[in-house]
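Complex shown without one protein chain; remaining protein chains in place.
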Amino acid sequence: MNLYEYMGKEIFRKYGIPVPDGYVVESASGVKKFDKPVVIKSQILLGGRGKSGGIKFAKSQADLDSGVKELLGSKIRNLTVSKVLVEEMLDIKKEIYVSIALNRAERVPMVIASSSGGVEIESVPEDKIFKTLVDPLIGYSDYIGREATNFLKLEPAIAAQFRAILSNLYRVFEKEDCELVEINPLVITGSGKLVAADAKVVMDSDSMFRHKEISIVDTEKTPLELEAQGKGYSFVELDGNIGVIANGAGLTMATLDALTLHKGKPRNFLDLGGTDNVDTVVNAFELVMKADPKAILVNIFGGVTKCDTVANGIVAAKDRLKISKPIVVRLSGVHEDEGRAILKNDGIEAFSTMLPAIERVAQIAGGN
Amino acid sequence: MNLYEYMGKEIFRKYGIPVPDGYVVESASGVKKFDKPVVIKSQILLGGRGKSGGIKFAKSQADLDSGVKELLGSKIRNLTVSKVLVEEMLDIKKEIYVSIALNRAERVPMVIASSSGGVEIESVPEDKIFKTLVDPLIGYSDYIGREATNFLKLEPAIAAQFRAILSNLYRVFEKEDCELVEINPLVITGSGKLVAADAKVVMDSDSMFRHKEISIVDTEKTPLELEAQGKGYSFVELDGNIGVIANGAGLTMATLDALTLHKGKPRNFLDLGGTDNVDTVVNAFELVMKADPKAILVNIFGGVTKCDTVANGIVAAKDRLKISKPIVVRLSGVHEDEGRAILKNDGIEAFSTMLPAIERVAQIAGGN
Amino acid sequence: MSVLVDKNTRVIVQGITGHQGSFHAGEMIKFGTKVVAGVSPGKGGSKFQSLDVYDTVAEAMKLSPNATMISVPAPYVKDAAFEAIDHGIKIVYILTEHVPFHDTMEIVHQARRKGITLIGPNGPGITSPFLCKIGIMPNQIFKEGDVAVASRSGTLTYEIVEAITRNGFGESTVIGLGGDPVVGLTFIDVLKMFEEDEKTKKIVLVGEIGGNNEERAAEYIKKHVSKKVVAYITGRSAPPGKRMGHAGAIIEKGVGTAESKIKAFNSAGVKVADYPWDIPGLLR
Partner (left out) sequence: MSVLVDKNTRVIVQGITGHQGSFHAGEMIKFGTKVVAGVSPGKGGSKFQSLDVYDTVAEAMKLSPNATMISVPAPYVKDAAFEAIDHGIKIVYILTEHVPFHDTMEIVHQARRKGITLIGPNGPGITSPFLCKIGIMPNQIFKEGDVAVASRSGTLTYEIVEAITRNGFGESTVIGLGGDPVVGLTFIDVLKMFEEDEKTKKIVLVGEIGGNNEERAAEYIKKHVSKKVVAYITGRSAPPGKRMGHAGAIIEKGVGTAESKIKAFNSAGVKVADYPWDIPGLLR
C-alpha cells in the first residue's frame, strides 16, 4: 500500500529522518504567507510527477497562490490532485539514493544505496549500487551504515548523517511493516545537511491490523476496485469485455490467460475465494455487472467452494440483478452434478472442463 | 545493580505493570494526608525487611506519621533507612510469583512462575515452579504466557492480566538490561486485580552507558567499596587484617584463597587490572590503607602490568602515604628483575613465587 | 516413499476449533491423516471428534506430533508458529492468508535455524496420497502415482492434479508453496526433495508471475535435476503493477513476468504448458 509523499514524510519526521519544512494544502485558503522560495508538489501516487507538470516552484506569494490553485483539482494521468505539499526549496548540492526493500528471493530486507540520486535506481549501473542483505532475526547493525558510506565515498560529516538516516529508515521499514522505503533523492544541501526531498513508503496491506492510525485510499485502484476491496474480493479491472468470476487466484489468472490466448478479452480479475455462501456469489456478480461486460464467464473448481452453492448464487444473481447478458459457466468438483442440475433448471448450460467454456464465451464476446 | 523497590515500581509503571498507589517519603514533612490504610516500607536493598521491622502498617494519620518517623533514619542490619515508600494496603486474596532471570548455563533469559508467592522461590518445590527458556534472538512470544497461566491454573480473567504483566515484565528485562526482574508477591486482590506488591529489579552494571537516567548508590557496597568503584577498581572488603593488591580477578581470588589456607586473613580483594601506570598502584595502596590492615601483600604476575611499574608504585606509595606497615611483595613476569632491584633499593624484598610471600605475610599478620 | 510426510506423520491442528481448522481437520482425518490432537487457546479440555483439544502445544507434545497445521487468524500466526517451532515440531504448515510478510520473514528464518520445514503461509499444504494430507486440498482428486507437483496456487493446483489423475497418472506428493511474497519453501527446496524421492518419476511445477522463484528453479534444474520436469505459468495476461489475488503475484519494475519465467524454463529443457489441461499431455 503506497503512502502519499506527505504521509511518508510525516513518518520520517517521527523517526528522526530530516525532511524539508512544509505543509499540506487541500484548498487555496490553506496557503500560508510566503516567506521563502517553495516547491509545490501534487500529492498523487505516480512517479514522474515533475515531467507531468505536477510540481511547481514559487518565488513569490503570487507564484505560490497561483501554483496551488493550478495544481489543486488538476488531473495528472487520470488522477485528480486533491492535496499539494508546499515545501521549502532546498539548496541542492548533490542528490543520492537510499532505500530498503524486501528481497523476495532471500526473504530478507535489502539495503540499497547509490551516490546517483534523483534518477530511477533501475537506470543506475549495478557497480554504482551498494546492496546488502539484513538478517531479519537480528535487524539493522551499524556496520551496514559504515559499509554504505564507505561505498558511497561520503565525507565524514555527511557520512555520519547518512548512517543515522539509514538506521532510522530501517526502523521505519521494520516498525511500520514496509515493503519499501525509499528516499530519492536524499539531498546534500549547500550547507552540508542531508534532507529527504522525497519519500516513498509502501506498507504491507496485510499488516494494517497493527497500524490502525494509517488510513489511506489507494488511488492506484479504480473506484470499482476499491468497492471490491471493501467487500473483501480480490478484484482487478482490465480493459476487455468478458466479466470473469473464478475461485482461487491462480485459477482466475489461468482463466484470464486462457481467454486471452483464445482472443477473448477479460474485463476483470475476480477471485471468489473459498466460500460456501450464495450471497458471496451474488455480490461478485454485482461488481462484475458494474463493469458492464458483454458476457460473463464463471469458472469454478469446487472444493471448499461447492458447485451447487455457486449455481444457486448464479441463479439468484440473474434474478436479483436482472442480468440479461450471457453467462457461461464451468463447474467441476464438489457437488458438480447438483450444480449443473440447478443451472439447467434455469436454462444455463454448465461445462465440466475449462476449454469449451472459454471457447464459448470468447466467441460470444468476440464482436467487440 | 540492585534497584530500590520504589525505583523498580517506577519502571514497572512505565511499562504498564500495575503497582499499588503510593509515594516516596524522605522526611516526615513529606507525609501526605491519610485517606486509606497504607503500608510503610523501608527502601533498603535487603530481603526480609518485614521480619527486621522495616515494614509498618498504618490505619490512621497518627499511625502513618509515627511509622514514617520511626523508620526514617532507623538502621536495619547496618543499613540506614533514608527513604520509605507509603503505599495503599492491598486486599490480598492470593500471592503468586513471577520473575525473569538470566540462565547462565544456557545463556538465555528464563521465565519463572509459581502459584506460591510471597515466599522465596528457592523454598518452593520444583514441581510447583514453571520454568521456560526464551530465545534471545526472538524474544518473548505470547505462547509462553499461555503455558505459564496454564501451569498456574489461573482463572481466565486473572490469566489474561498475568499474560499482559509477563509480556511487559519481559520488556523490562530486555529494554532495561536486567539480570533479574522479580515480582514477589504478585497479588491477586479481592476484586480480581493483579498488582505487583513488590519489585526486585537488578540491572546489569555493564549496561549503564545506555541507561544514563538511572543513578543509584549501591547500598550493598561499603563506603570504601563505593570509593574504589568510583576510582575504577574491583574492590571487595573482607574482615581480615591483610591488605591484598594483585593483578587479575582470578589471581587475586587465588591469592585470597591461598592466604586463607595458610591461616592468613585477607582484609580485601583488590584487582589492579592491566595497568602500566604508577599512580594506579599508589591509588590502590591508598584504598587498602584506608582499610587499616596489619600488613599488605602485593602479588603481581607481570604481563601488560609491568613489574618495574608496580615496584615504582610501591615505593611511591610508601613515600607519599607514609606507610609504615609491612609490605610483602611477589613479582614475577615482565620486568621482574628491574622491579626487584627497585624494591631492594628501598629495602623491600620481593619474592618470585607466591608461596613464600603468602607464608611471610600470614606470619607477620598472624598475631591478630 | 514420499516427500516430507508419510504414515508416521502425526499432525496437530493449531486453531482446530475455528471454522476452517475444524472443517479441514475433519477432511484430513477422512483422507487417512493421523491427526493426533487439536490446540486452541482457551478451549483446552474440549474435544474435536475423538481428539483432545489443548490450550497449548506444550500439552499436545505428549502425543508426539511431528507436524502441525496452523489455522489461526493472521495476527496470531507468528506466535503460533514460534510455539510449534520452539517445541521442535518438524513440519509447520500455515494455512492462514494475509500474514504480514515481516512476520513470515521471522518465521522462515527461525524455522531454518531450527531445522524445521515451513510450508506456506497462504497455500493449500501438502498431500501424499494416501499416506498423509496436511492442508486443504480436496480429497477426491488424488490417486497414488509417480508425479510430484509443486505449485504457488491453490485451486489451480487442484485443477491440474485432477487433470493428471483423470488422464491415468497419479501423484507421489503435491506441495503448495503458498501465494505470498515470502513463504517457507522455494521451488528449489522441493525440487531437491523430488529428485531424491524414489517414488517420484516426473515433476510438475505450477508457477505464477512475481519474484524470480521460477527463474532460480530453472537454473537449478539445469544442474541438478535428472527427472522429467514440466511446468505451467499463470499470469501471462496480467498487467504490470497489479496484484493478481495473491500478494506475491505482481510484476514490479519488469521483474516477475510470465515471459521471463517461461523463457527460463524453456532454456532448462522444461516444457511449459499453454493451458492447465495440457499438463497431462506433456507428462506422457
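Order as written gives the chain letters A, B and C; numbering starts at 1 within each chain.
The rule is short, and it goes like this: contacts are C-beta pairs under 8 Å (C-beta built on N, C-alpha and C of every residue); 3 or more make two chains touch, one makes a residue touch a chain.
Everything quoted here is computed from the prediction, not taken from an experiment.
Every shown chain touched by the omitted chain in the complete complex is listed here: A, B.
Within the set B:T132, B:S167, B:T260 or B:Q363, the residue that contacts the chain not displayed is B:T260. Of the listed residues B:E10, B:D65 or B:E174, the one in contact with the hidden chain in the full complex is B:E174.
Residues of chain B in contact with the chain left out of this view: 102, 104-105, 107-109, 122, 135-137, 174, 177, 179, 204-207, 209-210, 220, 234, 236, 238, 246-254, 256-261, 266, 269, 271, 274, 301-304, 332-334, 353-355. One chain is missing from the display, and on chain A it is touched by residues 135, 137-138, 141-143, 146-147, 150, 156.
In this text, only the chains that are shown with their structure count from here on.
Between the CA-based centres of chain A and chain B the separation comes to 56 Å, rounded to the whole angstrom. Shown for chain B are the residues that touch two or more other chains, namely 137-138. Among all residues of chain C, those that touch two or more other chains are 106, 110, 113.
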